[in-house]
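Every protein chain of the complex appears in place save one, which is left out.
Naming follows writing order (A and B), and every chain is counted from residue 1.
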Amino acid sequence: MKIDRRLLYLVAVVLVAVTVFFPLGLPVSVSKLAVQTYDAIQDLPDNSVVFIAPMYDPGTAGELSPMLKAMLYQCMERKYRIILGNTGWTLGAGLAHTIITPIAQEFNYVYGTDYIELGSKPGGAIWLQSAKADLPGAAIVDYNNNSLGQYPLMQAVPRLTQEYVAAALVLDCGTPGAPEWLAQITQGTSIKLIIGEIQMTVPDQMTFVQSGQYAGMIAGSRGCAEYEQLVGRPGAGLKSQDTMSVITLMITLFIVLGNIGYLTRKK
Amino acid sequence: MMWLLAQEQAPTPTLGIFSTGSAIDFAFVLLLGVIIWIMVARARTGRKIPEIRKIAGLEAVDEAIGRATEMGRPVVFIPGINSVDNPQTLAAFGMVSHIARQCARYDTRFLALNNDPLPYAVIEEITRQAYLEEGRPDAFNPDDIRFLSAEQFAFTGAVIGIFERERPAANIMVGSFYAESMILAETGSFQGMIQIGGTANTHQLPFFVAACDYALIGEEIYAASAYLSKEPVMYGTVVGQDWMKIIIALLIVTGAVLATVSPDSTFLSDILGGY
Partner (left out) sequence: MRKEGPMILTVLSSLVVVFSQYFFLGQKWALMDPLNNWFLISMSIALALGFVNLTSIHVKYLQRKREGWFYSIILLVCMYGYLALGLIQTHNGLQFDWIYQNAYSPLGSTIFSLVAFFITSAAYRAFRVRTKEATILLVCAVFVMLGRAPIGDAMWGGWSAFVNKWVIGTMNVAGMRGINLGIAVGGFATALRIMLGLERAHIGGSGTQ
């Protein structure tokens, strides 16, 4: 039977709305991958410098911003020094700025000493090559257009190399993304590369996790929900899981209905 | 704190001339180049080169253009949303030349919709040249080669709008696609277009397979230029890349056997990773 697709959309909207206002509270089990990712960040040496790269835009912010939040909570609880910046994702810098500002205030992080925002720089893999040789030279100014030379944190990190940076936490949804970080910065070094991926790119990136090239991966919104539980800061990732369950069931039902109609017509 | 205070080690060349850890990488680059050159030389001297197997998506390109010609509606081409530094965009350029020629030949309107200004400039030139070589320079309309937006979803919205207004009969999407692939393919499907979708971004392939009539999976897009031109020299490059894959597969099998027979041995990884 042929169902008007607008009816399918209406059902989807209603189900999403219902689960937002009336959550089911289904438990979310924590996977080994989430534990591996949490431990990879947690086990960095004290006072490490981590480079957090929000390489995404508003389209995927729903999935990746909760991951960024949870990562920032974990890093700031561990008192790591944070460099926040990306290349090729102009809109991601603004999104990250609105997320890090209140969290930094909560942990009394001092701008320029404990953390810094570089904003978004053009160039992708080319910029990463330049940053590897000279980070302040490649970045030039911070998110607020101030010269970087005045900040103690940037004085302590002249290059994006293993001598200065312990880990790169990359939130990735396209190109440039985690593979560029792997190829240009972390491959063959001791810098741990830990990524956050949208669900649709998880199968693609799993090969790198298995080979050890990524130290960990937050796998989609389900991975974010697991990670938030480990960090102890339940947020939007965990809240979205009930909606995820209901929509998954709905899509399964539509597939079954569609095939029933197809097989009936075929006979 | 140790690594903060540690002296930076000066990089040391491998084998005296290569960057640290780059010798084996360069060897593979050279090997692929030599294999391709050998195959091209064989093709140029008229020796037999293996044929490329039938790729349904590429066979369907002419069918799609023919359908658009019969219906009097345009053919739309979208070369992905990355710039010219992406090999998939370069593969798309190989297809544009063929499609533009066919459209010029059959007087079918050809629309190329671009997300990035650099591919836009290149495709405009390729299309202009194709129309010139077909003897139809007057038929070339530069306004049909459009840069829509550098922002992914603004571009998507614009393309959907063009689909609704221009009602193309054929939609060929080959290149680097991301989340917009589902939106574009499904909208095209609603419009009843014949659709050919191809990308090497594996996370988008399921959407093309589900919503398009024909899908080009991964490296099939890189064979497009050779396949459509049917030139032995280009076939030679595709054969060269297949030989390289065979060599890599043999290395993988060797590594798997070594790891099974002698798990503690690091012979192969020392060679491949040590230089």
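Heads up, the rule we're going with is that contacts are C-beta pairs under 8 Å (C-beta built on N, C-alpha and C of every residue); 3 or more make two chains touch, one makes a residue touch a chain.
Just so you know, these numbers come straight off a predicted model, no measurement behind them.
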Considering the complete complex, of B:Phe110, B:Phe140, B:Phe163 or B:Phe207, the missing chain is touched by B:Phe207
One chain is left out of this view; which of B:Met71, B:Ala139 or B:Met244 touches it in the full complex?
B:Met244
Using the touch definition from the top, which of B:Ile38, B:Met71 or B:Ile183 touches the missing chain?
B:Ile183
Where the complex has a chain not shown, which of A:Asn108, A:Asn145 or A:Thr264 is the residue touching it?
A:Asn145
Missing-chain contact among A:Gly62, A:Pro102, A:Pro152 or A:Gly232 belongs to A:Gly62
So which bits of chain B touch the chain we can't see?
11, 13-14, 16-20, 22-23, 25-26, 29, 32-33, 36-37, 40, 83-85, 87-88, 90-91, 93-94, 96-98, 116-118, 120-122, 125-126, 128-129, 133, 143, 146-148, 150-154, 156-157, 165, 179, 182-183, 186-187, 189, 200, 202, 207, 210-211, 217-219, 221-223, 225, 228-229, 231, 233-234, 237-238, 240-241, 244-245, 248
Counting contacts across the full complex, list the positions on chain A that touch the omitted chain.
3, 5, 8-9, 12, 26-29, 31-33, 57-62, 91, 94-95, 98, 122-123, 126-127, 129-130, 133, 144-145, 199, 202-204, 206-207, 210, 220, 222, 241-242, 244-252, 254-255, 257-259, 262-263
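Assume only the chains that are shown with their structure count from here on.
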Between chain A and chain B, what is the separation of their C-alpha centroids in Å?
28
Which chain B residues qualify as touching chain A in the complex?
1, 3-4, 6, 8, 20-21, 82, 85-86, 152-153, 176, 178-179, 201-204
Any idea which chain A residues touch chain B in the complex?
45-47, 57, 59-60, 124, 156, 161-164, 166, 173-175, 188, 190, 200-201, 203-204
